[in-house]
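All protein chains but one are shown at their positions in the complex.
Chain lettering (A, B, C and D) follows the sequence in which the chains are written, and residue indices restart at 1 in each chain.
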Amino acid sequence: MLGSGYLTTILFLPAVGAVLVAFVLSNRDRVIKWTAALFTFVPLALSLILFALFDRSPEAAGLIQFQERALWIAPINAYYHLGVDGLSLPLMVLTAFLGFLAVLISWKIHLRVREYFAWLLLLETSILGVFLSLDLLLFFIMWEIEVIPMYFLINIWGAGRKEYSAIKYVVYTLFGSAFMLAGILSLYFSTGSLNMVEIGQRGLGLVQSIMPAAPIFWLLLIGFAVKLPVFPFHTWLPDAHTDAPTAVSVMLAGVLIKMGGYGMIRLCVTMFPPVAQQYAVILVILAIIGVLYGAAVTMRQTDFKRLIAYSSISHMGYVLLGIFALGKVSLVGAALQMFSHGLVTGLLFAMVGLVMHNAHERDLRKLGGLARQVPIITVVFSIAGLASLGLPSTSGFAAEFLVFVGSFSSSLVPGIQVYTILGVFGVVVTAGYILWMLQRVFYGPPLEQYDGTADADVLERVYMFAFVAVIMLVGIYPAIITDIIKLGISPIAGMLGG
Amino acid sequence: MNLALFIPEIALLATAAIVILLDLFIEQKRWLAQVSISGLVISGGVAIAMWGGSYPAIFNNMLAVDNFALFFKMLFLGVAFLVILSSTDYVSKFSRFQGEYYALVLLATLGMMLMAATTNLIAIYIALELTSISLYALVGFLKDSKSTEASLKYLLLGAIASAVLLYGMALVFGFTGKTQLSEIAQVLQALPQTTLLASPGLLLGVVLLVAGFGFKIAAVPFQMWVPDVYEGAPTPITAYLSVASKAAGFAIILRVFFSAFGIPVWLSQNWGLIFASLAVISMTIGNITAIPQTNIKRMLGYSSIAQAGYLMVGLAAMGMASGISILGQSGVLFFLTSYAFTNLGAFIAVIAISNKLDSDLIADYSGMGKRAPLLALALTLCLVSLIGMPPAAGFMAKFYIFNAAVQHGLLWLVIIAVINSVISAYYYLRVVKVMWLGETASAEKVPSSGALRLALLLCCLGVLLLGIIPGYAMGLAQFAANIFVY
Amino acid sequence: MPHQFIWLIFLLPLFSFIIIGFFVRPFVRAESKLAGYITILSIGGSLALSVWALFAVMAAPHHEIPVPDVTWAVIEDGVTIHLGLIMDSLTAVMLIVVTVVSLMVQIYSQGYMQGDPGYHRYYAWMSLFTASMIGLVMADNLLFLFVFWEMVGLCSYLLIGFWFHKPSAADAAKKAFIVTRLGDFGFLAGILLLYLNTGTFDIYELHELAIAGALAGTTLTWAAIGIFAGAVGKSAQFPLHVWLPDAMEGPTPVSALIHAATMVAAGVFLVARMFPLFEHSTEALTTVAIIGGITAIFAASMGLVMNDIKRVLAYSTISQLGYMMLGLGAGGVAIGIWHLFNHAFFKALLFLGAGSVNHATGTFDMRLMGGLRKYMPWTYLTFVIASLSISGIWPLSGFWSKDEILINTFAHQPVLFYLAMITVFMTAFYMFRAVFMTFGGEYRGGEPSAHGHEGHHGQPHESPRVMTIPLMILAALSILSGLWNVTGHFGAFMGHGETHGFFTGLFHPFTQPLPWISLILAGSGILLAYAMYRKSWISPERIGSMFKPLYTLFYRKYWFDELYENIIVRNALLKGLFAGFEQFDNHVVDGAVNGVAGGAIVSGRAIRHAQTGQLQLYGLFIGIGILAIIFVIYFFG
Amino acid sequence: MALAIAFWLLAAVAVIAALGVVLLRNVFRAALSLILCFLMVAGLYITLSADFLAAVQILVYVGAISVLIILAIMMTREVQRGSPNSRFQIPAAIVAVLFLEVLILTLINTPWQISGTPPTAPTTSALANSLFGEGGYLLPVEIAAVLLLSAILGAIVLAREK
Partner (left out) sequence: MVIGLQHYLILSAVLFSIGLYGVLAKRNAVIILMCVELMLNAVNITLVAFSRYVVPAMLTGQVFAIFVIVVAAAEVAVGLAIIFAIYRGLEDIDVSKINLLKW
């Protein structure tokens, strides 16, 4: 039984756009770009409609909405099964949002335009697919499809050591998903089902009878840990982010790495609550290492993009902390942090790309005093930076605060208070590198060589404004997101008993 | 005996004969291809018509006409069809022997069809040799130094392997006094376990069979011929070897090991573990050695060793299942199908490109994305499928076969296998990278014939369909594998 | 009374910010002074409402007007975060302080910031700051308090770095933000600890729990100390005081408003706001007192030797904030806040005076000033009033609040009392050192190459009306604000002490020994300054070389900056630990990854060489393979 | 007893001849040695009551294959060059010996199901029956025919000039 078809439309419109761009349309840049914009805007609009239609009543807690389900591969009982709940809806909206903005950000691409937009659109479909799928096989397929567009996007339109970074990204990702595949197969073997909802609801009774749950948990977790990334699986991230083209960095930092956190909540925590609890301490420690170590290494970066990339490692540590603190509030915080980080880092990368594009320089040691030359970029960059360091009234604060509150008051993980405090300390270091970067790039006496550097043009202002507006909206009124997230989280928290 | 059940084979043989005869009389050699293709189509049509039925075995029970055999018949016919289509651009290199070429391809196909269907050791041996000898000749068809060298290596090593295989068959025969697979199984079942355990002869026989068949499917350490032969052989034949010959090897392993040695659980698990270990080394060696390759055919040769490793995961699962489930078998069937499309697609693209370049070096593929975007795209798709990434068929195949392994307690093997596919990404993507990122040496377009493009298109469609909606093909594979239920 | 009016106190400046930031600045930037008028108007409105609120609170039972909450976010069932306001005596007083000083500063800035390219930006930030500061004092739960706490920090950051093209300004802004954030870390931890143990952020609920004893013991102590850490950062208490002197890189009105009168006092306010918690933890309260006492004398000592007038004032601010903390720790909310209240006016006045001087001379270096009394009579007069007030001269406002602190310290923390007494002397000395160096003697020429402002060559002149009038108003307040508590009304309003007659209060100090001592100390400080800097009876250089080590110690600020920036941040962290991490990341973590990849490639090459092309080797492998399988089966099977 | 003597004699000569194939330097002599070995094997078949097979052995191996081989030797002028050993002589020997050991150990230790029934003799008609008769090996025979066709085709293609 297929549902309303909303989700399918959202999911496949970008892919249809990709096919059109790649095979059908004439090779004229304008046509291609407008097509790409159209085929990303419609999903965005539709996802916003779904966002509005989403049933927020308390009775809807844990319910999957807008479900679509059809038998897909009968021999292995796999379904084409889409649906959103409170956890995935915000991420879907985020993906659609960033997907559309990524097209706008890419407006100045002139190299092999046709291929570029085809890959970019395909990438969006695959990421959307990850968040929308409720069937493990479909989930995994979507998870994997993303690799190839990324490979091309980094490899062809990237910069620096792009070939190294691209292959590193691919191999790393595949390495992670290799374990995940083994985990999914074990899960399928243990439960006889690929239905994520069903497995989550039926709990562990079945799993433990055939196969110990812990190995499955870890197999799945490794896959997600590589993506998130969790120390020590993080070294692909700085390279990939640094060398990717701007829009791809935006997508990568904005939603791709969120797939890891989403998977952890959706699979690891939901399906194995006792195991998650058993090993939570280890993961929380890794989270704290990620936060502090990531921040420390970030402080040392001299490459503009690399700095932001490393900061993502640090910020994703909060997500991990929130997830494996296993508290209801902390999980809401983690989900919100994913959403928020997607916006904030997306904006940061967009801005970095703009600065690099306009000033032709990415070495922080050589940049400086740009505030006079590019005031609009400066303002927006500062807002993004401040959001990144968790300033109140930006989404970053709301998210981090929820993570901290939730983790600190979690009762399921011993010693969590100490770890949370250490995590809170990361905020100070974050302030350090963000402000240092702002100062380095924008403040100080204007430099001659950057005279005449172009400021943001109209299109760029449009997307900047969109970013800033959403960041501030979520920062000032986070309930708009948390109301939905908590519907998705509450059944999970219920299973954890926390 | 109902000879009607033998029509697919007869049709093929007749076609081969017609081709040989026609070759003597006609000047327009391309007719030969068309005749061959029509023969394949007839044969295949009959096979399809027979699909799903339940027929008695013929030739004194030596030739099964079950769905398993039919499945492989269709597979081999399909592969031969695509190979002949794609050969049209290539055969000019041996213009004098086109008739022989098509005839030998048809005969080799016939041999494979028989391999998949025979249930008697003697018939198996001779069918296998029919395939092998045709292929020895085909490998040497170019008659340049590389081609003949490949042919000699293939022949001599093949002969050693076949002697070893024969020794194994002799031991099995000696131990049981039977050559009919089902009878062997009956004898083994009847014997008390203590006798079996005290009989190294049987086990040695099984090991030698593994070695002999392992040569066919290119399992390490019986794989050394593969890269050399793949490199030296005419490219369509390389494609044929890598797909059909390997599939035939698996067909026969499935049948022999299941029908004859499937029953005592300890025996079945023993060879299951042998295949598991061979799978591990095959995957690892194949993948690691493929990394530094510079010749694409050679690289695909190493890759096919690794793919054989993945396939053997299915065999291991079959062994561990010892008859309680057919997942491993159907996994192998499905994997072979998708691998056929994938690898053929890759080789067909290589044929088209190499024809123009006159080189198989990966470096010369530089900038192919600009010169021949569709060819490059097709090759990319196939390579992606070989890595085992969705939405291509390779992913579903791996998912399905690894699923079988997990179901039978081989999680460790699956983990090794999936990590291996990560390694493989490295070298497959290197080709992709060179094609799409490299500088173009010349802007000349790469021409290709309609037949070849059709073949490539069919392969790509197959790869995509099997990757996106694999349900139907999986159903077929399961149906075919149903013979493996006691 | 309509609660909307109470909300308006907060919202008016916020609207001002939004109008200026999103409308005026982008679209009508040519309109000079428009932004200023909007700001002044809105803050004036806030002031009016604040005054009204003050009287309403005074009239209300328990000195408190309940304001209904607005639900803001629901984290989970049972935990609802409300957007709520407090309107009690503490808030009312703070509102007066904030709105009055802010209004004065905004008016003053119309003159001071005239023609600056960042004029609109300046007013936007100033409005935002005022709104945030009002929000901070009105917030009814810790979460919102923290939000506004950070927002004022942000404004401080933005305004310190207002002239961002000056590297020193950018550095100072960054430093201010990070150092205060270090304190915020403690604040946040304290909030978390409280939330963990009580499940609430609501300040009144926390008060009740602390009073009821439900919140006690080490939890309470640590929570209180965590909160105090936030206050230490914001109020520039030892050892997080290093940012405030540098913060003087911002425009002077900013220093007056943010870094003297209001924001830096937010720490004091915070402790006062959470006072029931401190009250029930002796350790926490003692910590507050000790840190305050130490800061008071420590900062004063550095103030003695600074040559930059704003830095003198900055250290003075730190020192006075220390006093306030001491007052809180030793006496209670009323005492600390009473000093805060008075200090706000005279310190703002001092800063604005310094700004006025700077406006005239183009410099802050007192060695380049001198003799300004002649040219800038109004500035001089108001500056002296403020200096007398801060020195604690009867009957100016500073006297009254300082006196209370000293009395209470004497009663509760005798050791700190002596430090405080010394500080009294020092305060008088450095303030009048500044007065004499700036206004006394002959004009020494100002900034040789004036930047920022034009037309300073030649004679300095009095600032325009728009600047001097705020000075006068503040001077009046500095004189008069102290009189509020002469009757004990302020204390009573804050819930401390009793009221008595005006004249009884006015002359009461002279019946006690302690005020005498402090007056004498202050007087001698002024006298010493007069002797050294006005009449040169004693050469400052001589004194300086006599106490060379001490002088250097003070002048180099106890090497705190070096300790923090060079030793800890630059060497220990950046070059040490962080660099080590970076190396670890590049070589060990990534090295392992690349090593594995490289290993695969190398072994691929190696294994490849087994493929020699020798047919018989291949055959050999078949044989060996079979044997290997057999042996494996034999040994393991 | 006569059988035993015949066996030992034939076996000894066969082994010596086989060794001759691998050890003689002269290619031509090696080929002759091979023929001798084939002959001995034919004799062994007789001791195993496989008379028809012995005849086939002589006809096919001694008659056809050996001629082919000698022809090849003559045509490739390898007689003069001798039969050098490859670099893998020693490992080959080790592998062969180990393999032999494994084989012998296995063969000795396996309890073969030996039947006491006397062997069929003569075998010619029985063989014919089982090859072509009802319930016989007709399928392999037919495949063998195709195989020979395929071998002929292959040999023609490969042996002819380009």
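The criterion applied here is as follows: a contact is a pair of C-beta atoms (placed from the backbone, for glycine too) under 8 Å apart; a residue touches a chain by one contact, two chains touch by 3 or more.
None of these values were measured; they are calculated from a predicted model.
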Need the list of shown chains touched by the one chain that isn't shown.
B, C, D
Note that chain B touches the chain not displayed via residues 121-122, 125-126, 129, 133, 136-137, 140, 143-146, 148-153, 155-156, 159-160, 162-163, 166-167, 169-171, 173-174, 177-179, 227-229, 231-232
Hidden partner chain, residues of chain D it touches:
3-4, 7-8, 11, 14-15, 18-19, 21-22, 27, 30-31, 34, 37-38, 41, 44-45, 47-50, 52-53, 56-57, 60-61, 64-65, 68-69, 71-73, 75-76, 78, 81, 83-89, 91-93, 95-97, 99-100, 103-104, 107-108, 112-115, 117-120, 123, 126-127, 130-131, 137, 140, 144, 147-148, 150-152, 154-159, 161
For chain C, which residues touch the unseen chain?
608-609, 611-616, 619-620, 623
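One rule holds for everything that comes next: only the chains that are shown with their structure count from here on.
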Name the chain pair with more contacting C-beta pairs, choosing from A-B and A-C.
A-C
Would you kindly tell me how far, in whole Å, the mean C-alpha position of chain C lies from that of chain A?
37
Inter-centroid spacing, chain D versus chain C (mean Cα positions, whole Å):
102
Using the average of all C-alpha atoms in each chain as its centre, how far is it in Å between chain B and chain D?
31
On chain B, where are the residues touching two or more other chains?
204, 426
Note: chain D residues in touch with at least two other chains are 102
In their shared complex, chain A is touched by residues of chain B numbered 330, 384, 387, 389-391, 395-396, 399-400, 402-403, 406-407, 411, 414-415, 418-419, 421-422, 425-426, 429, 432-433, 436-437, 469-471, 474-475, 477-478
Within their complex, chain A touches chain C through residues 168, 171-172, 231-232, 234-236, 293, 296-297, 299-300, 328-329, 332, 369, 371-372, 386, 391-393, 397, 401-402, 404-406, 408-409, 417, 420-421, 424-425, 427-428, 431-432, 435-436, 438-439, 442-446, 477-479, 482-483, 486, 490
Touching residues of chain C toward chain A in the complex: what are they?
72-76, 79, 143, 146-151, 154, 157, 161, 164-167, 169-171, 173-174, 177-178, 181-182, 184-185, 188-189, 192-193, 195-196, 199, 573-574, 577-579, 581-582, 585, 589-590, 592-593, 597
